[in-house]
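The other protein chains are all here in position, but one chain of the complex has been omitted.
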Amino acid sequence: MQKNKKISKNFILTVIAIAVLIAILGFLQADSINYSYAITIIERSCIYAVAAVSMNLMIGFAGQFSLGTAGFMCLGAYVAGILTMPVEIRDQVYYLYGMAGWLHDIRLPLIAALLVAGIIGAALAALVGWPVLRLKSDYLAIATLGFSEIVRAICGWDGLGSITNASYGLSNIPAFKNVFEAVGICAACIIVMLLMIHSSYGRAFRAIRDNDVAAEAMGINLFHTKQLAFVVSSFFATVSGGLLAVFLRSATSSTFTVALTYNILLMVVLGGIGSVTGSVVGAFLITGGQEWLRFLDQTYYIGNFQIPLLRTGFRMVVFSLLLMIVVLFWNRGLMGSKEFSWDGLFGIFKRRRKTK
Amino acid sequence: MSLAYLLQQLLNGLSLGGAYALIAIGYTMVYGILRMINFAHGDVFMMAGYFMIYSMAVFPWYVSLPVVIAGTIVLGVVIEKLAYKPLRSAPRMSVMISAIGVAYLLENLANYLFTAMPQSYPQIDILKHVYTLGDITVSRVTLVAPVLTVILTVLMIQLVNHTKMGMAMRACSKDQNTARIMGIKVDSVITKTFIIGCGLAAIGSILYFTDRNTVQPYSGSLPGLKCFVAAVLGGIGSIPGAMVGGFIVGVCQIAITAAGYSVFSDAFTFVLLIIILLVRPTGIFGEKATDKV
Partner (left out) sequence: MKKKVLSIVLTAAMMANVLAGCSTSPTGSSGSDSGAAGTDSAAEGSTIKIGVFEPKTGENGSGGTQEELGIEYANSVRPTVTVGGTEYTIELDWQDNQSDKTVAATAAQKLISDGCVGVIGGYGSGTCIAAGSYFADAKIPAIGTTCTNTNVTLGNDYYFRVCYLDPFQGTVMADWAIDQGYTEIATIDNIGNEYTSGLVQTFTAEYEAKGGKIVAAETFQTNESDFKAILTNIKASGVKAVFAPTDYLYAPLLLNQAADLGLDVQWIAGDTWNNPVITEDAGDNAEGVVIDCFYAEGGNEEFDAGFKEWINADSSRLEANLNSDTIIGNQAMCYDAYMVMLDAIEAADSLEGEAIQAALKDINVTEGVVGGAVKFDENGDAEKNTTFILKVEGGEFTYVDSVTHEE
């Protein structure tokens, strides 16, 4: 009885929270030009959240230190970009190489294009995973990092110019229709990953993370489980790359460097390795944080006195120092491996009241 | 394709490989003892480049050399004490992440302190002397780099195999806990490892940047990764391996670029890595590792 009541209370709270969120988004959307800056930050955070959760699935849940995220995102950006670009504008974008005939007239709606991208990414992951996943920790990290660089080089190779437009990249990719579309697709991706993590597959992931030898003894096929985690994680990393291309309305291989992988890794770490909500929070904090700290890049004067330290570049120094502090003193991240829950939230208020 | 052309390209590759090798030795020694990829090593190497610029502005070159090496060592040791030591008992992944964080911090710091503008690297006249032999033109640094690398590698091997400090290092890399029980001060061994690694990185940076003339905040990140690949290629933990790996990566990179596939010059390094890892996961000189349950 007690339990039922609690569930329904949490359910209502969740519904209210979602409603509030939708209302806020609706408010922003209604005046989208004036709030375009806020909308950009939200959309970018959401897209990075998908990438971060997909990385967390691999690192935090399956315990495999894979750093190939940027490579899959690059693939996704190109596939989604090519498939959604308006046909009439293609000759203009591909003015140097000319677009390959078989590809020229294929155009898909956004969701379908993202799915195709995801499937290609997953297939590639299955292919690459077969040899690479036999490697352990550091070796896996460096091999996947290398793989990501290889994908990037292939996308920028002029030999494939008629497909990828090589170093010129893609432009004029149609944007999201509104903020709901962007946030909705991202939310759907994260929910699917959450469901996966809470299924028996998710338990298998955690088993191989905690002790692979023991897990194998329990009858879990180590290789298949790793492979599955890698394929699913890559699917969503590729989709997030596609979303990023739509968000940026352009795709160039130079966006998807190792630095992008590191950036996403820092989101995962900040939020807490092994926590989905943590990764989402991490994505929002890092993306938003870089914007909030913008004032540090400006030079201020009090009368004739220039405030020391503040000048271009200081923002990123402060930002990376903050990150180091989190890594060193909170190395489990902000959420640890816990997930957000209403009970946890209220627990804090209750205990606080008691201490008062 | 003339012989002179081939020889010139080979010299280009060996000179690049020499600088790579010196950085790779730093990676390999740290990995040997701490079992961590020091992602910040490439950026320490970049900072050494800036130290040279600023010390050459004040001192003559023969004073600058020790100043730069000392400065780089101090930076490396400080990083070790602040960012890696507190995490000694944490999972390996945390230390790696901390290293990535340090790399990020150093790049941003360089961007802030020295601006994004590429800065001119001071020219040390005795290294820049240009020799001409028929169709081949080389500067002295191109010749010095591989020779110096080999000499330093031999010295390092002697140090590790025939001194008390080297013995302590080997003990720590085999089994830290047992080494501690045997009365070896593990922390001091780790510090010494960083001192050697960063010292070599400083020398490598002088060879590398003298040849390239400019330093900018991101000049360390990609060479750093390639040097790590070189270390893995040679067999991580092995000093001669790092040297051979460095030369292989350097020569291959030049060969690929010369063949007109510069797009794949970085990617090829990683293809090489993946192949080596699959065929011989411990690299060319690596010892066979056993999994601990």
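Here the chain labels run A and B in written order, and each chain numbers its own residues starting at 1.
Keep in mind that, in the parts below, a contact is a pair of C-beta atoms (placed from the backbone, for glycine too) under 8 Å apart; a residue touches a chain by one contact, two chains touch by 3 or more.
The structure displayed is predicted, hence computed values, not measured ones.
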| item | value |
| --- | --- |
| Visible chains that the absent chain touches, using the contact criterion stated earlier | A, B |
| Among B:L148, B:V263 or B:L277, residue touching the chain not depicted | B:V263 |
| Identified contact with the non-displayed chain, of A:F65, A:Y78, A:Y139 or A:F247 | A:F247 |
| Missing-partner contacts on chain B, residue numbers | 1-2, 5, 8-9, 12-13, 15-16, 111, 115-118, 120, 128, 130, 132, 137-139, 142, 211-214, 216, 218-219, 222, 253-255, 257-258, 260, 262-263, 265-266 |
| Footprint left on chain A by the chain that the document does not show | 24, 27-28, 33-42, 44-45, 89, 92-93, 95-96, 156, 158, 166-169, 171-172, 175, 244, 247-250, 252-255, 281, 284-285, 288, 291-292, 297, 312-313, 316, 334-336, 338, 340, 344-345, 347-348, 351 |
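Assume only the chains that are shown with their structure count from here on.
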| item | value |
| --- | --- |
| Chain A and chain B: spacing of chain centres that average the CA atoms, whole Å | 32 |
| Complex contact set, residues of chain B against chain A | 31, 35-37, 82-83, 86-87, 90, 92-94, 96-98, 100-105, 108-109, 111-112, 115-116, 221, 225, 228-229, 232, 263-264, 266-267, 269-271, 273-274, 277-278, 281, 291, 293 |
| Chain A - residues contacting chain B, complex | 59, 65, 131-132, 134-139, 141-143, 145-147, 149-150, 152-154, 156-158, 213, 258-259, 262, 265-266, 269, 273, 311-314, 316-317, 319-321, 323-324, 327-328, 331 |
